[in-house]
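Complex shown without one protein chain; remaining protein chains in place.
Naming follows writing order (A and B), and every chain is counted from residue 1.
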Amino acid sequence: MRGRMNAGLIVGGTLVALVVIAALVSFVWTPHDPTLVDAARKLREPGGGYLLGADKFGRDTFSQLMVGARTTLYVGIVAVGIAALIGAPLGMIAGMTPHGWLSELVMRVNDLVFAFPALLLAVMLGAVYGAGTLTAMIAIGVATVPAFARVARAATMQVMVTDYILAARAAGRGRMAIAGRHVLPNIASMLIVQASVSFAIAILAEAALSFLGFGTRPPTPSWGRMLQESQELLFSTPRLALWPGLAIALAVLGFNLLGDGLRDYLDPKLRRIRERTRRSERSGGPTKEGLRGVSEER
Amino acid sequence: MAMPAGTPVIEARDLTRVYRRPRTSLTRPGEAVHALKGVSLSVARGERYGIVGESGSGKSTLLRLLCGLDRPTSGSIRFAGQEIVGRRDLRFLRNDLQIVFQDPMSSLDPRMRVRDIVAEPLVAQRLPVGTRVAELLDEVGLPAAAAERYPHQFSGGQRQRIAIARALAPAPKVLVADEAVSALDVSVRGQILNLLADLIDAHGLTLVFVSHDLSVVRHVCESVAVMSEGEIVESGAVDEVWAEPKHPYTRTLLRAVPTLEGLL
Partner (left out) sequence: MKLLSVEGLSVRAGELELVREVSFAIAPGERVGLIGESGSGKSLTALSLMGLLPEGVSASGTAVLGGHRLLGVPEKRLKGLRGRTVSMVFQEPMTALNPLMRVGAQVSEVMTLHGRDRAAARARTLDLLDRVRLPHPAQIARAYPHQLSGGQRQRVMLAIALANEPDLLICDEPTTALDVTVQKQMLELIAEVAPALLFITHDLAVVASMCERVLVMYGGRVVESGPMREVFTRPRHRYTEGLLDASRLTPRGTRLPTIKGSVPSAGAFPEGCVFRNRCPHAGPRCETEPALTGEAHGYACWHPGD
């Protein structure tokens, strides 16, 4: 079951892969120690082993970017993980019992969290429990729960009205089995897409929090903090803001493109049409016959 | 389970089902829709019982109630002598009654292999699967290799065969077919109807056949109930209803169906 590769998938996948590779390589090798402060290299221009130069403390920008990618992915994975693990089951429960009180409760709480700005939540948590990567991740994760719950609920409701769910019930399947065997596999693609988009949001949120001083604590390099530290030198040494800014922008773009690409690639409706079309013609573009096939059999 | 001959397999008494539309006002509850208004029917063991009606007639609601997939607002349904309304443990019903749906495209989970689809009723009831899938596929005229493939790799008629194999898996006593041939091409429809007839004979099944097409019901069933606006307006032996419809709605329905014989 595979769709066609599309531009979004390829470009987005490449950008994301670059971030992942940079993060992985940073575990074993960076050009220099990213946290080593050296007054002699202060604001060193790019060149001679310092690919992108050094910052006001003499730390190698390229090395910092590599390790910063690690922080970025770490935050994204944990935040999205929290959001998915809480949001998806809640959404599925709500979607499987659309008129029950539980569903109503889940969705109303959802609205409440949705209405609460994620950054404010992070700042609050930071104020109470102390700022840090973990607090930031939890705050971003909790704030992203409603997005997952909504997608999961909408997708689940679509699946629940199909005859194969009715058939499974008639076969004697219980709720849990239906959720695990039928609903989850059929909504997984939409959750994956949501994860990818949420990842981009999490990256941005972490950068913003670090910029405000509520995110990753020094000395751990983070793209957001690199931006903040470059602020006062914005006009004299703009490259210090340029590189982390570019890294954030490209990573966010990458995950968004990947999300869109995956949507087209995995969308069950589109895929079914493509499968039919391919079956019915084997080459060339989609045919009207193929496109209408599903309804024409009725 | 053993039961004396002549006992109805399905016996429904005064079934009503009221749906409430979602409320549109804070002060008033949503509008009530009376999908079924007191329906009674009785299906004898081994009988082929047709239910005919158009969209909105209540036939789909009735079918869901009979299959234990929904609860009536009032009334009783006895399956093989046991009341199913309000009963939580419906395992005996899930074993003994199986359904074939209209659209084989949507009644088969696109993410499951045919093997898992056909075995689902067995797995759900914790019955041994063993070589059953291959036997069932053979019985509905599909090669054993079909088990490893996905539903979208089959044509409409083949998909309906898969759905029938699944329905037969737990060796049910009653088969419910919901518009089971309406979505199929004419040249395939006959194959599926013949297959159903063979299987019913071979396994001594009782059939409840729901359709909008009285002429198909006439080919398949001995008895028929004609539904309109939530009620059974006429019922009896198909041939009698066909030859001498008593209710005006049945007459309208019969006149409306174009048949080649009538037109040439």
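We adopt the following convention: a contact is a pair of C-beta atoms (placed from the backbone, for glycine too) under 8 Å apart; a residue touches a chain by one contact, two chains touch by 3 or more.
Keep in mind that what you see is a predicted model, and the values were worked out from it rather than measured.
Within the complete assembly, B:185 is the residue of B:83, B:185 or B:244 that touches the hidden chain.
Here the missing chain is touched by one residue of B:54, B:83, B:138 or B:244, and it is B:54. Those residues of chain B that touch the chain absent from the view are 54-55, 155-158, 185-191, 193-194, 197, 212-213, 215-216, 218-222, 238, 252-253, 255-261, 263-264.
The rule we apply is simple: only the chains that are shown with their structure count from here on.
Separation between the centroids of chain A and chain B, computed from CA atoms only, is 45 Å. Within the complex, the chain B residues that touch chain A are 67-69, 90-91, 94-95, 97-99, 101-103, 105-112, 120-121, 124-125, 150, 152-153, 156, 163, 166, 170, 182-185. Touching chain B in their complex are the following residues of chain A: 1, 162-164, 166-174, 177, 181-182, 185-186, 268, 272, 275-276, 279, 294, 297-298.
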